[in-house]
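Omission of a single protein chain aside, the complex is shown with its protein chains in their original locations.
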Amino acid sequence: MRVIAHVAVNVFKESVRDKILYNLVVFAVLLISTSYLIGELTAGQDVKIIKDLGLASISMFGLLIAVFIGIGLVWKEVEKRSIYTLLSKPIRRQEFLLGKYCGLVLTLIINVAVMTVAFYAVLAYMEVTSPVNIRASWPAPATDLAMLKAVALIMLELMLVTAIALFFSTFSSPFLSAMLTIAVWVIGHFNEDLRNYGATISSPVAASIARGVYYVVPNFAAFDVKLQVVHAQAVPLRYVAVTSVYGITYVAFVLLGAAIIFSKRDFK
Amino acid sequence: MKVHPAAWVALVVLFAAVIGLQMLQAEQQPLGLPAGVSANLLYVRSPEFLRRAALSFDALAGDIYWIRTVQHYGQTKLSKDPNKQYDLLFPLLDLTTSLDPYFDVAYKFGSVFLTEAFPLGASRPDQAIALLQKGLRARPDKWELAQELGFVYYWWLMDYESAADWFTRASEMTNAPNWLRPLAAVTLAQGGNRASSRTLWTEIARDADADWLRDQAKLRLTQLDAMDGIDLIERVVEQYRARTGSLPTSWAEMIRAGFLHSVPADPSGKPFRLDASTGKVTLDPTSPLNPLPDPDHRL
Partner (left out) sequence: MDAIRTEALTKHYKVGFWRPRPYLALDGLTLQVGQGEVFGFLGPNGAGKTTTLKLLMQLIYPTSGHAEILGKPVGDVGVRRRIGYLPEQPYFYDYLTAEELLEYFAGLFGFAAAERRRRATALLDEVGIGAERRLPLRKFSKGMLQRVGIAQAVINDPEVVFFDEPMSGLDPLGRREIRQLMLRLRDRGCTVFFSSHVLSDAETLCSRVAILANGRLVTAGRLSEMLAFQAHGWELVVSGLTDGALKQTQERGRITRATRLAEGRYALELPLTPPPEQTAAALIALGAALVSLTPVRDTLEDFFVRQVSGAAGSRFSESA
């Protein structure tokens, strides 16, 4: 446990020194400048656009970090051979893997937290500076706390993507890992379409393959409740709970797979 | 290096849990979308804007909108929402074909499912016509588009003059098959008739490169068979009345009287219904061939 935390903190330190966190600056600038520019355009719609943009950006930036750091987590250590010295210390291979994972998740949590705070800050400013009649037309307040549900599910989605990137990183090169991780993410987002294929194609074999893929590939679309929270539609806690358990179980599955592959490897 | 067997067991257990939870999720009520928010599926309304925005990726964007079209159709078809609508079908098809005017299957899909009666389609022949005419503007020599236009007028709008006109135009286009000209003539002369309909649907079935289109055509042909069957049985009922002076009250009576060998059934196997007061024969309400194309225009 202690060892895992130790490695995790080191990963976080690396991401800080690699200036990953500069993305936060880009995010803040993007959000603030957009809110300023569109403030002039559509009365009342600008809050919706900021909410859409903010949530989408949190998701997108997080995804980029999860994929592009995740694919290098293990690969870099193996390629540069720093793993040789590390594994000669009293650390098990699984502890190393978990430590790397937790480190990136920690980085992501901090990223997402800061972005969320900035996001709410901009929204609060918009709330305060909007006239009362405009505010009345909004389906939900600008600083609607229900959006935190969307953020929480985004965080879970990022944890799953990180796990998948880490998994690929244990045995394949960064380019291939990136492609595979992104491919899995894309397929997982179109999961709903896979389920409905039976309605539009009549080949039963293809339909059952599609259905099979639907059940196996992580269902990323389920983590996406941005549309609902922006339009103040209810997102029941039961939904959040089931989806969270699903996400965590899948993470455990992927990490275990990664640990098994990693523990069998020869480091040439 | 030997992996602890407990690890393999755990892997299998977790995998099963993942699938199980996914199934659980699938059963959940999907999160509601407020009305009108489905427009988000389009993201953009103007085809012109989209074509420019797509830069050099028009065809790809067209593909994406095609996928969305099929998805929209599929989801709406499966939806149990009483207020469901195929309201996005035309806009999506419009966008798809604006991005890629050569996207033939989109036109075909539109001509079938835009005209199809609700709940299997949008019930909007006008939208189908608009789509097909737009297609012809981009591809003035594609006989299939003219033929489909003729078909919409023929089958759904029962405007036989316009239908014949379009069939004629189609027959004059490059590579047009030779059954179009006689079809145009018959349509003009007799209006709607079953033989013409059968010809049209047979050609569609033969030509169809998509399963859903072939299935449609086969369904139509089976319905035409059912209507032939109904006509036949109604004639037998009339014969019964002529002989006995009153209408039969059930199939059993007619069988006992020797007019029928067994309970007549439609091509799907469901027995026909006899209306004892009028002598009219209809499909069993549970027959998959329902609803039959309008019997009153004597197709």
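By written order: A and B. Residues from 1 in each chain.
Note that a contact is a pair of C-beta atoms (placed from the backbone, for glycine too) under 8 Å apart; a residue touches a chain by one contact, two chains touch by 3 or more.
Keep in mind the model is a prediction, meaning the values are calculated, not measured.
Visitor: Even though one chain is hidden, which residues of chain A still touch it in the full complex?
Guide: Looking at chain A, the ones touching the missing chain are residues 2-3, 6, 10, 13-14, 17-18, 80-92, 264, 266-268.
We take it that only the chains that are shown with their structure count from here on.
Visitor: Which residues of chain A touch chain B in the complex?
Guide: Against chain B, chain A makes touches at 192-193, 195-197, 199-203, 214-216, 219, 222, 225, 227-228, 231, 233-235, 239, 242-243, 245-246, 249-250, 252-253, 256-257, 259-260, 263-264.
Visitor: If you look only at chain B, which of its residues touch chain A in the complex?
Guide: Answer in residue numbers: 1, 3, 7-8, 10-11, 14-15, 17-19, 21-26, 28, 31-34, 37, 40, 67, 70-71, 73-75, 77-78, 211-212, 215.
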